[in-house]
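Presented below is the structure to which this report refers.
The other protein chains are all here in position, but one chain of the complex has been omitted.
Up next, subunit A:
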Amino acid sequence: MEMNQEGVAVENTPPSKKELKAAHKVWFKKQLFKQKELVLISIPFVLYILVFNYFPLTGWAMAFQDYSPAKGFFDQKWVGFANFMQLFSDETFPKVIRNTFFMSLINLVLGFVFSILFALLLNEVKNKTVKKVLQTVSYLPYFLSWIIVTGIVLDVLSPQTGVINQVLMTFHLINKPINFLADPKYFWWIVGFSNVWKNTGWGSIIYLSSMASINSELYEAADIDGANKLQKMWHVTLPGIKPTIFILLLINIGNLLNAGFEVQYLLGNGLVSGVSQTIDIFVLKYGISLNNYSLATAAGIFNGLISVTLIYLANKAARAAGEESLF
């Protein structure tokens, strides 16, 4: 701005590119001096993020090497895609991918169904105090650690003292207690419902706030039309939160190869290892326990690439859908 005015004041010809560049340089230096404090403060932050978030990326090279910790970076033996080949010729890894995928899918579906159902029903509670109490209780588990939650799951499912077996026995639905955690066919569902127990209340918050912003005239109009509660729920509330559901669904698709690993790691045991191992557990086992850094990193990269691709596609779809709903 200043430069333009000066240029106009001095002569009527517009300033040349060179002059502009020089003027910009002067301005830049002046600004830099003025905000030297900001610049100085930012330096340690940038160094920190480079060391702790960007530098470790060089570790990805290990996936293409026959990595040996004793050697320096440039002395490693490069093996191309051999580690990736080994991953997929191994019979465990495809199983691990299958486990990860299905457990994330179960988590996703159960998570959505229960959060939305809970929000819908809680929204129908008219007494403010009761509603508040129910909601407060519902998200307490979100703040508990997975260690505590899996401990609770073990207690509840215990064949000796667990309440589930007690109830099933009382109603004569089973003859003898089931050892749920020793049977591979239950494992994915146990993980899924552990997630439901921990996260449903928290997950419902966003739907409840979305419901609170639905125009009350819509309900009044429905009343005039003689709609009952169920019809209002179906024709007003649900369509009202549809955009929220849709966007969250798209975002969560990015997590389809991210089943977490804490629950599986903590609940898994030798009897169910065929269905409990996820990619992260595989990485932990090969990398840290067996010291095969190269294979573990290859598995990590494979997982990371798929996740990033899914997130990218989901974001793109979400944006496209968001723009569409604007018009």
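In this text, a contact is a pair of C-beta atoms (placed from the backbone, for glycine too) under 8 Å apart; a residue touches a chain by one contact, two chains touch by 3 or more; residues count from 1.
The definition used in the following text is that contacts and distances are computed from a predicted model.
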| item | value |
| --- | --- |
| Identity of the absent chain, which is to be given by its UniProt protein name, from "ABC-type sugar transport system, permease component", "Spore gernimation protein", "ABC transporter ATP-binding protein" or "Assimilatory nitrate reductase catalytic subunit" | "ABC-type sugar transport system, permease component" |
| Candidate in contact with the missing chain, chosen from A:L154, A:I178, A:I214 or A:I251 | A:L154 |
| Contact footprint on subunit A, counting only the chain that is left out | 28, 31-32, 35, 37-39, 41-42, 45-46, 48-49, 51-60, 62, 69, 117-118, 121-122, 124-125, 134, 136-138, 140-141, 143-148, 150-152, 154-156, 158, 160-161, 163, 166, 197, 200-201, 205-206, 209, 228-231, 233, 262, 266, 269, 280, 283-284, 287-288, 293, 296-297, 300-301, 304, 308, 311 |
